[in-house]
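Working notes, structure below.
Shown here: the complex without one of its protein chains, the others still in place.
Presenting subunit A:
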Amino acid sequence: MAFPLPRGITPPEISFLAEMEMVTILPRQRLEGLELLGGPVEPLLPPRRASLPLWLALLLKRQRRANILPPTWLHPESLSLILEIETQHHEYQHAFSPPPPLPGQPSLRDRGQRPVAVPRYTPDGGRYYPAPPFLPQNVAQDHVPSGEPPSLPFHWLEVGTMLLDAASDDLVDPDQTRRLLKELREVRTAKIRSGVDVLDVASTGGGGVALTGVGAMEVGEGRGFIAGVVDGLRKIGASKEQARREQMAEDMANGGYDATQDDDDDMEF
């Protein structure tokens, strides 16, 4: 009974993670720079904007010491555009709308370019590629590059809900935003449900199911069900898989096996 929680981070833990996202604030009072365990915090000098972790921004907001500038994607216009992509766009009928690109990944406009991942180095010499919640996906942008469709960040539901909760007076149109977030959530939940059919692929060795564009909370919600179904299917199909592997070993011994003919259809949902 050392630890009662199930495998995989639970919704409260996902919110905890989302509170590490950086947001833009407009401070109302001065505060010198601090050196936190989570990294340095820049000095607050009104009226200059500053980027802070969400938990700190909410702490200052609740004490009326700062205003939070909502991230670009949380504007009703952006949200309705994303909702349109999710519902109307033929390409994304069974898939989530594309997530914001990682550093080094080409944006949606120039899709033809090859991604180049640029690592940082850890003190132990390992490679480290930053990912959400440590990317500036929720900071306010003054000018949006033209032709760039808005996209939902990984922690969209948590950040959106927390900002609506604590800083609704800073948002452009909180009621409309709340309604759009709810609609997006329903559309995307329906996509997860309809994708159950392809889970069989993830239960075979070397296979997998793509969920690109999924949000953190959606992973948290679906984790128990998806992992349970896939593990159940794997146990049912264990003898079939073993037979397939033995057949493969035989083919390899006869010298004619081509590894690429393995059924690795990457179905998305």
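General remarks:
The rule we apply is simple: contacts are C-beta pairs under 8 Å (C-beta built on N, C-alpha and C of every residue); 3 or more make two chains touch, one makes a residue touch a chain; residues count from 1.
The definition used in the following text is that contacts and distances are computed from a predicted model.
For the chain that does not appear here, its UniProt entry gives the protein name "DNA replication complex GINS protein SLD5", which is one of "Exosome complex exonuclease", "Ribosomal RNA-processing protein 42", "DNA replication complex GINS protein SLD5" or "Ubiquitin-like-conjugating enzyme ATG10". Although one chain is not drawn, the whole complex shows that of A:88, A:122 or A:254 it is A:122 that touches it. For the chain left out of this panel, the touching residue among A:102, A:140, A:166 or A:187 is A:102.
Although one chain is hidden here, its contacts on subunit A can still be listed: residues 2-3, 5, 7-9, 13, 16-17, 20, 29-32, 34-41, 55-56, 59, 63, 65, 99, 101-102, 104-105, 114-117, 119-131, 133-134, 199, 202-203, 205-214, 216, 219, 223, 226-227, 230-231, 234, 241-242, 245-246, 248-250, 252, 259, 262, 264, 266.
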